[in-house]
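Complex shown without one protein chain; remaining protein chains in place.
The block that comes next holds chain A.
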Amino acid sequence: MTERMTEGDEQPAPHAEVEQVWPEDGEIRVLGRLHGLTAAAPQRGWLVQCALRGPRGLSLEHPASVSGEAFEAVVPIAALAPPEAPGKGVWDLYLVHHLVHGGERLRVGRRLDDIRAKNTIMIYPAQTFPADGGRVDVRPRYTVHENLSVDYQRVTETT
């Protein structure tokens, strides 16, 4: 997925800068800071959106909390393999608020530090949950643009 830039402007689009990712206890908890907003962030009404990369259009939303510029987003992993989604795929993570950035979603990523190619360095554990007599493996990871996505894959148990 290509990154959105505000048109005709040198400034990169605002985003949600990741500081910590905790893939534990059936959740993926992401902590960080809102970055590049032009006005103070509203403290209520935020959602974390998981947008399926393909087929496009499928997305899941959960409430997210914001305090000052700090955010905390929690994605329960059990929702990450709905029946209408293919056997494996990628969820891209966003924060959304209808009053912020013209209602446009903010990509969750880690772009402000000095580590590039994070997908080879900042590696998070996989988690698993049972589904349809098999299981689903999910693992958050950074994209080539240093954004945060979650890979999922249905695995059929073979005995």
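Basically, contacts are C-beta pairs under 8 Å (C-beta built on N, C-alpha and C of every residue); 3 or more make two chains touch, one makes a residue touch a chain; residues count from 1.
One rule holds in what follows: contacts and distances are computed from a predicted model.
K.L.:
Consult the UniProt record of the chain that does not appear here and report its protein name from "Sugar ABC transporter permease", "Toluene 4-monooxygenase protein D", "Glycosyltransferase family 4 protein" or "Sigma-B regulation protein RsbU (Phosphoserine phosphatase)".
P.N.:
"Glycosyltransferase family 4 protein"
K.L.:
Write down which of A:Val21, A:Leu34, A:Leu93 or A:Leu106 is the residue touching the left-out chain.
P.N.:
A:Val21
K.L.:
Based on the whole complex, identify which of A:Pro12, A:Pro63 or A:Pro125 touches the chain you can't see.
P.N.:
A:Pro125
K.L.:
Extract the touching residues of chain A with respect to the undisplayed chain.
P.N.:
Contact residues on chain A toward the absent chain are 19-22, 24, 114-115, 120-125.
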